[in-house]
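And now, chain A:
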Amino acid sequence: MSKFLECIGVGKIYPGKTEPVEALRGIDFSCGAGDFVCLLGRSGCGKSTLLQMVAGLERPTAGQIVVAGRALDGPSTATSIVFQDHGLFPWMTVQKNVEFNMKARGTKAAERAEIARRFLDMTSLSGFADRYPHELSGGMRQRVGIARALTTDPKALLMDEPFGALDAQTRGKLQDELLQIWAQQRTTVLFVTHSIDEALLLADRILVFTPRPGRIAADIKVDLPRPRAPQSAAFSVLARDLRGLVGADREID
Partner candidate 1 sequence: MLRRHILAAAGATLAAPAIVSRDALGQTLRKVKMGSAFTTTTNAAFLMPALLKPEGIDLELVMFPSLVQRMQAVASGDVDIGNGGLSATMQVATKGFPMQVLANGCDGGWMVLAQPSIKSFQDLKGKKVAVQNGSIGLVSLNWKLKQEGVFGQVDMAFMDNQDQPVPLMRGDVAAICCFEPYAALAELNGWGKRLWVPYDSPMGKTNLGFVASSAFVKKDPELTKKMVAAHVKATKEMASNPSIAIETTIKQFKMTKEVAELSTKNLFFSADSGPAFTNGLKALAKMMLDDKMLEKEPAWDEFLNLGYA
Partner candidate 2 sequence: MQLRRAWGLLPLALLLLAWELAVQAKVYPSILLPPPTKVLMVFVEDWQIVLGNALASIGRVTVGITLSFLFAVPLGLMIGRYQLLDTMTDWSIQIFRSIPPIALIPLALLFLGIGDKPAIALIFLAGTWPLLINTIFGVRNIERTLIKVARAARASEFLVMKDIILPAALPAIFTGLRLAVGGGWLTVVTAEMIAVKSGLGYMILNAQLTFRSDLIIAGIIVIGGIGLLADQAVRRVRAHVCRWQEGLTASPE
């Protein structure tokens, strides 16, 4: 498996209010291009922090992150990130929002419009190009966020609990759509979640995080056939194993 993304001895210590906080320690893993990897764990175990570091928004205090053969020194053109609170600019239309990442790259206006339209189609948002974010539902806003992330043709799509704020039904739809997009685009996906079922539904590989300090406790390969069948026995067995690894807290599903 070719190493597309590599974390070597990555650690993160925050100064903290009263004393330093060690958010992550000794993170070592790598994944190949096109893999769908979930970072799974309860809140506070550093999985979001790691994602932000892969996105170049934070720097590790120890170790190194290598993306597409280059050590990271800030945000990379090879990655795009999707946030849980969508991060759409309220004063821009959906179209302009989707075009933003390209604009930041210097892509010309006509080309931007064209590409944006393509990804709006892909995320079933064609009719909403001229709407403002406040006119859209939560699920649609996340679609816009995803479309925007895809416009720069990222090698890795980083997703920070993107569906956490949505109701179960919308979440289900978006999970399906995401899998379709992934099947089509074949980007690497790093997906942070605290939901075991979601991880099993989406990922080829699950990294289980435990807190204080954040560490990778387990690296599980998910061999279940796609499309995933949550009712199947194999699914339940894996889910039970994961529950044990993740910890005592009941997960919201």
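What we mean here is this: a contact is a pair of C-beta atoms (placed from the backbone, for glycine too) under 8 Å apart; a residue touches a chain by one contact, two chains touch by 3 or more; residues count from 1.
The candidates came about this way: all candidates are chains of the complex that A comes from, given by their letters.
These numbers come from a predicted model, not from an experiment.
Candidate 2 is the one, among 1 or 2, that touches chain A in this complex. Of all residues in chain A, those touching candidate 2 in their complex are 52, 55-57, 74-75, 77, 79-81, 83, 85-87, 89-92, 100-101, 103-105, 132-134, 152.
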